[in-house]
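Can you keep this structure in mind? I'll have questions shortly.
Note that one protein chain of the assembly has been removed; the remaining protein chains are unaltered in position.
Going by the order they are written in, the chains are A, B and C; count residues from 1 in each one.
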Amino acid sequence: MASITVWNEYIHERENDRVADLYPDGIHTYIADLLAEAGHDTSTATLDEPENGLPPGALEDTDVLLWWGHLAHDEVEESVAERVATRVREGMGLVVLHSGHHSKPFRKLLGMPADLTYREAEERERLHVVDPGHPITDGLPESFVVPEAEMYGEPFTVPEPDRLVFISWFEGGEVFRSGCCYRRGKGRIFYFRPGHETYPVYHQEEIQQVLRNATDWASPVAGSPYPTECRPVDDPAEDIDGYEP
Amino acid sequence: MASITVWNEYIHERENDRVADLYPDGIHTYIADLLAEAGHDTSTATLDEPENGLPPGALEDTDVLLWWGHLAHDEVEESVAERVATRVREGMGLVVLHSGHHSKPFRKLLGMPADLTYREAEERERLHVVDPGHPITDGLPESFVVPEAEMYGEPFTVPEPDRLVFISWFEGGEVFRSGCCYRRGKGRIFYFRPGHETYPVYHQEEIQQVLRNATDWASPVAGSPYPTECRPVDDPAEDIDGYEP
Amino acid sequence: MASITVWNEYIHERENDRVADLYPDGIHTYIADLLAEAGHDTSTATLDEPENGLPPGALEDTDVLLWWGHLAHDEVEESVAERVATRVREGMGLVVLHSGHHSKPFRKLLGMPADLTYREAEERERLHVVDPGHPITDGLPESFVVPEAEMYGEPFTVPEPDRLVFISWFEGGEVFRSGCCYRRGKGRIFYFRPGHETYPVYHQEEIQQVLRNATDWASPVAGSPYPTECRPVDDPAEDIDGYEP
Partner (left out) sequence: MASITVWNEYIHERENDRVADLYPDGIHTYIADLLAEAGHDTSTATLDEPENGLPPGALEDTDVLLWWGHLAHDEVEESVAERVATRVREGMGLVVLHSGHHSKPFRKLLGMPADLTYREAEERERLHVVDPGHPITDGLPESFVVPEAEMYGEPFTVPEPDRLVFISWFEGGEVFRSGCCYRRGKGRIFYFRPGHETYPVYHQEEIQQVLRNATDWASPVAGSPYPTECRPVDDPAEDIDGYEP
């Protein structure tokens, strides 16, 4: 079982009754409980804690970080965002949820702004699996519906994903690459689109299954040594004509 | 633990003393024993058995198939090669070893001839990990040496791999993409270059580690339903103007 | 300007009045005329000609081959399909249209069956550009509508494309990866979904723009030497200890 940290800016839940009803202790607590039930060791962190809840060393033992943010991406400290990105490169998994597409760690790691189109119209979203051999789809049907969703539409300005897992169909005519896998260094990144705060998206079984699967998929592997800086090799493994180390 | 089948054309070992000394019971038995020690349930199949040892149903319970062939690729029955390719698409892993680059299943699944340059000169090969976050590199150093190798050189006429794990350096001046990951349908394919029959390549610890890792990596995942034929959907999930299913 | 061959099985147009009205001289002639107007040197070939219109040497001077087939994929001679695949690997572009997803050359080159779901319900298809920097999108809007389309739905059992250019939205609730780029050897392959024979799809300006763009994109590049067989290199560029070529 993995060590999981769920980060949340934790603003909507304290300012909007509908969100508070859905997630009385915050989205972070709701998701952490869900993953604890799956057997993981979980903790949470929020924006208003010192160093946004992620001081130096806080992520040393985290296998996978889940990230939910929306209103206050800019209030995340630059040093915290860098710390997250560095840990991902070293091997920590990162699962970026819904409006987290605009979060600092995600944009830093992708090198792209991750813009998109959007609409809040309580419309139907139908997620289609396009990569049925991907472990993030374990136990899912070929497609499933989120009955009330905020729409996100293409073009989604991200690098072409390493693997595209889900494509969403929206009632209003749009499509979206809703499940995107990336690797940066030793770390795995999964962006998962659904999760609007005013609809009970994380209460839905298929969505919970994706969160569990994504956490498993993003967990670190051992791999081989990963360099974190440039390094001279003055003593070559093979002879070089005329060179004395 | 996985269910493993090791396939071998099993010719060199019966015709060449040097190979027989290295692999008295055949390369297939040697590798099967190695993977059995790692806890897997293993079996073997060879070219001269009926239907090349892979009759209908033989692979139904195989999680990962390893394939070693060289002299007699053309003698593999067309229906057997198709059977292997079909099982890969359904989810069986395939680890293609050394001269298996020209095997029928590999070429069928890639859609490419997989040609290369070669030389038998007992030269040094140095394998460098270029993807240290890949599970096939678990426990490996940044690079390691095969002291006596047959050279394979670029251009290697395969599709660009989904992930490139190893690049080989050869004493005579060539390089090669020696560890290539592909996916076809639900199945994972790993091509691993080292393994020349007249050198004790599979006796080497790092090589054995790669075989163990590759077997783990190529093992099937559950995923979501995988279609094996075209299918009409006359009754759409959403209303279509003027259409009555 | 490129040298273009348009291949068509040419059956629907001679058996179905609606198709004959749309394409009196066949889909191949219609598309060839369109590309001739764009300045290309065009010719056509059909299933009922000797060697399916593509005898040895016929494709030597073809830069890009467009392929339309549906009812009679199995009647294409095996040797002709191999010839096409070989020419693609050597550098010829291949644009596979609509029901050509099941054509022999496409399946051979991909190593996958290219299955999908389908429905003929005169429904709306909306193609969204997901890669606005791709030359196949030159001059297109962010999305456009095919008013009456046959539906193709996911999962589409092909290798993950090198670049995904279009995703289709369908009225009935499906999505599809409608513009997929692949490379095999030196050749470029583009699969383009729209094109059902009973609707005036190729009469539509945006579709014609895609055909023109795809032809330009798939045209051969010079590149560096491409090997078409394995080749020994007995005389290495660098000295090998103890080896005399």
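Just so it is clear, contacts are C-beta pairs under 8 Å (C-beta built on N, C-alpha and C of every residue); 3 or more make two chains touch, one makes a residue touch a chain.
Just so we're clear, the structure is a prediction, and the values are computed from it rather than from any experiment.
Peer 1: Looking at the whole complex, which of A:49, A:122, A:138 or A:206 touches the chain that is not displayed?
Peer 2: A:122
Peer 1: Looking at the whole complex, which of B:31, B:167 or B:189 touches the chain that is not displayed?
Peer 2: B:167
Peer 1: Can you say which of C:129, C:146 or C:175 touches the chain missing from this structure?
Peer 2: Looking across C:129, C:146 or C:175, the contact with the absent chain belongs to C:129.
Peer 1: In the complete complex, the non-displayed chain touches which residues of subunit B?
Peer 2: 126, 128-132, 142-143, 153-156, 160, 163-164, 167-170, 173-175, 177
Peer 1: May I ask you to list the residues on subunit A that touch the chain which is not drawn?
Peer 2: 85, 89, 102, 108-113, 115-119, 121-124, 151, 153, 155, 157, 159-160, 162, 171-174, 182-185, 226-234, 236-243
Peer 1: For subunit C, which residues reach the chain that was dropped from this view?
Peer 2: 91, 124, 126, 129, 132-135, 137-143, 145, 162, 171, 183, 185-188, 221-226, 237-238
In this text, only the chains that are shown with their structure count from here on.
Peer 1: Could you state the distance in Å from the CA-based centre of subunit A to that of subunit C?
Peer 2: Roughly 36 Å, centre to centre.
Peer 1: Multi-chain contacts only, two chains or more: what residues does subunit A have there?
Peer 2: Residue numbers touching two or more other chains: 126, 129, 132, 142-143.
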